[in-house]
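Every protein chain but one is kept in place in this view of the complex.
So that you can tell them apart, the chains are marked A and B in the order they are listed, and the count of residues begins at 1 in each.
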Amino acid sequence: MSDIKKFMYLNRRAPYGTIYAWESLEVVLIGAAFDQEVSLIFADDGVFQLVKGSDTSESDMKNFMPTYRTLGDYGVRHMYVDRASLAARGLSEDDLIEVAWEDYETEEEVDNIVEIVDTDQAAKLMAESEVVFSF
Amino acid sequence: MPIEVNGKTLETDEEGYLANINEWEPGVADVMAKEDELDLTDEHWDIINFLREYYEEYQIAPAVRVLTKAVGKKLGKDKGNSKYLYGLFPYGPGKQACRYAGLPKPTGCV
Partner (left out) sequence: MSDLFTVNKSPFEKNSLEAAIKFSLAGSSILMIEDGVYGAMKGTAAEDMVKGAMSDRKVYALKSDLMARAIKDDRVIEGIEVIDYAGFVDLVEANDKVQAWV
């Protein structure tokens, strides 16, 4: 029961063109009930999932971008973003949403769990995880 | 089964959740509570309104665990526990209160 595993969710797809991003998000939300150490990593087109300012009012699609901002409440501790993937897409940290995290028992707070990492660091983080779910 | 609210017929899914969240009005909660033989108090409305604000901001219905924590933060620790919330909504704060608030069933609720 106390066997806490490190789960890493790897997101490599753009948010709306395919169902991958939404499916990953749903699995993270559901999986949060299992008390594991959950981190997310965004690489390749997956970095587009965190770009702020999405407006689906003319697309007849549900805008699920705001949902990422509640992931801290669901126990997600880290959201890593691959620096090279951002750069290749003309994006920087300023384009990304911020996600807060708080432990309600200890009242420990983190203003933003979104963190930009280099590719070799991303590789290390995935290697250190016990399970990597790929979307 | 559709419900009648202030002369309007609103569609619901097979579990009684409103089909279209945009059709919600306070009367929806009143009608649903009446069917469950529950009298809605200000304390119930605090939770219903909280859920609607949460949905507005994050576009999902929160899991019970998240709801409990968030209510505790917003409305005080004495209300942020499952005993208090189940006292208000005996069918489960996630399911029942979300239904009254016009939200979809919380993700991960079976």
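Keep in mind that, in the parts below, a contact is a pair of C-beta atoms (placed from the backbone, for glycine too) under 8 Å apart; a residue touches a chain by one contact, two chains touch by 3 or more.
On a predicted model such as this, the values are computed, not experimentally measured, just so you know.
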{"item": "Among the chains presented, those that the missing one touches", "value": "A"}
{"item": "Omitted-chain contact residue, chosen from A:M61, A:V110 or A:V131", "value": "A:M61"}
{"item": "Positions on chain A contacted by the hidden chain, ascending", "value": "13-18, 44-45, 48, 51-59, 61, 63, 65, 88-90, 95"}
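The rule is simple: only the chains that are shown with their structure count from here on.
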{"item": "Between chain B and chain A, distance of the C-alpha-averaged centres to the nearest whole Å", "value": "28"}
{"item": "Residues of chain B that touch chain A when the two form their complex", "value": "57-60, 62-63, 65-66, 69-70, 72-73, 80, 107-108"}
{"item": "Chain A to chain B touching residues, read off their complex", "value": "26, 29-30, 32-33, 62-64, 66-67, 69-70, 73-74, 102, 104"}
